[in-house]
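Take a look at the structure set out below.
With one protein chain removed, the remaining protein chains of the complex are shown where they sit.
Then we have chain A:
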Amino acid sequence: MPQKKIYIIDDDPIYKLVTKKLIEKTNLFSHTKEFSNGSEAFEYFESTKDIPEVILLDLEMPEMDGWEFLTEFCSLEKRLHKESTIYIASSSIAIEDKEKAKKYKCVKAFLSKPINLEKLESIAGED
């Protein structure tokens, strides 16, 4: 049942590459897309209204970071009456960041990098 789309927003090319490969291997998602920072992703979502089921979001990014993206995106999602599930995938292990993430409604969960097979499976398994 590879119906779910998964988009990755991260400035680290290696991470994106590795995660993409992992997704492909698991065959858990139907479609993958990558963005280098928040603004790039937001511009896409805003113009295309193509909101995936899963978004893996990094926090530390140039230009528009994860937090800024969340603010913009949550309101966009509300406008579009779409339900997307954002998973924050950060190398940060700071508790402050985890707490802060809980304040955003559109955030489903806070994941620490690296994203491994188990994490992907659990994301895919959720409704």
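Basically, a residue touches a chain if its C-beta (ideal position, glycine included) is under 8 Å from a C-beta of that chain, and two chains touch if they have at least 3 such contacts; residues count from 1.
Basically, contacts and distances are computed from a predicted model.
> Report the protein name recorded by UniProt for the chain absent from the figure; options are "histidine kinase", "Branched-chain amino acid ABC transporter permease", "Cysteine desulfurase" or "3-oxoacyl-[acyl-carrier-protein] synthase-1".
So the chain that does not appear here would be "histidine kinase", according to UniProt.
> Which listed residue (A:12, A:34 or A:77) would be found touching the missing chain in the intact complex?
Once the missing chain is taken into account, the touching residue is A:12.
> Quick one: which of A:21, A:49, A:79 or A:102 touches the chain that's been left out?
Touches the omitted chain: A:21.
> Identify the residue among A:30, A:75, A:91 or A:122 that touches the chain left out of the display.
Residue touching the chain left out of view: A:91.
> Kindly note down the residues of chain A that lie in touch with the hidden chain.
Residues 12, 14-15, 17-19, 21-22, 25, 36-37, 60, 62-63, 68, 90-94, 113-117 of chain A touch the chain absent from view.
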